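One structure coming up, written as structure tokens, with questions to follow.
Now for chain A:
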Amino acid sequence: MIDVKSLKKEYGERTVLDIDTLEINDGEILAVAGANGSGKTTLLKILAGQIRPTGGELSLPGKKLYMPQQSYAFRGDLIKNVTLGNADREKAVKLLEKLGLSRLADKKAASLSGGELQRLSLCRILARTADLLLLDEPTSACDAKGAELVVEAIKEYRGETRCTVIMTTHSPALAMNAADRLIILNNGKIEADGPPAAVLNEPKTDWAKSFIAGWKI
Partner candidate 1 sequence: MDSFRQAFGLLFSLDKELMQIIGVTLRMSFFSTSISCLIGLPLGALIGTKSFKGKSFLKKLIHTLMGLPPVVAGLFVYVLFTHYGPFGSLNLLFTVKVMVIAQVLLITPIVIGLSSSFIESTSKPIIETARGIGLGNGRIVRLCLSEGRASLVSIVLNAFGRSIAEVGAVSIVGGNIQWKTRVMTTAIMLETNKGKFSFALALGIILLLIAFIVNAGASFIVREAKND
Partner candidate 2 sequence: MAILLAAILVLSLASCGEKPATEATTTEAPAPVTAPTPANPVIRLSTTTSVNDSGLLPYLLPVFEQETGYKVEVQSAGTGAAIQKAVDGNADVILVHAKASEEKFIEDGYGVERLPFMYNYFVIVGPKDDPAKVGGSANAAEAFGKIREAEAKFVSRGDESGTHKAELKIWGDDAPDAENDAWYISAGQGMGACLTMASEQQAYCLTDKATFLSMKDKLDLDIVLAEGDDMKNTYSLIAVNPEKIDALNTEGAQAFIDWMLGEEASGLIAKYGEEEYGAALFYLLEK
């Protein structure tokens, strides 16, 4: 179980994250939504160990993988990108196929479009094993078809490994289709928390109501 207590991140006077308590069950897929600057990416980066919180307690599983919002195309072809740092080649080939990239497998990664690159980046994550996946907006650059492939791949991976997945998103569709649970952040605080359908259909506060009303479905 992931356990977060009184987690805070401040930049000078500005508090960007302020979470009293957040517990995430093993094997759960959690979607984190919220406006730009609400603290989604900060939360993810803290959990990934990329930045240090100002204060608070964290209890996390040992092995985690993190996919940043900006995917990076390393030198070389797609296979080389996925297997980077000795991941299994056979697995890589399968994953590329699953995410609709097999016909590009021997092309240079630098030649991919944004959506293709994002899927490549996910392959790079899914080719490895971990207890926790942290994905920063994994479908932001994908079209509908691409997003569908991403959702399927994430769910399948979770099914096989029983790992926990936390992903940020601006897409209600992704939250509805992939997540078991949805939280919405507002100015660094958790404003709504529950099963995606419940959060989206029965908002509990006025702020949540107006946020969801403005959220494109």
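Picked so that all candidates are chains of the complex that A comes from, given by their letters.
Operating definition for what follows: a residue touches a chain if its C-beta (ideal position, glycine included) is under 8 Å from a C-beta of that chain, and two chains touch if they have at least 3 such contacts; residues count from 1.
These numbers were taken from a predicted model, which means no experiment stands behind them.
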item: For chain A, as assembled in this complex, the candidate in touch from 1 or 2; value: 1
item: Chain A residues within the candidate 1 interface of the complex; value: 48-50, 63-68, 70-72, 74-75, 84-85, 121, 124-125, 128, 130, 134
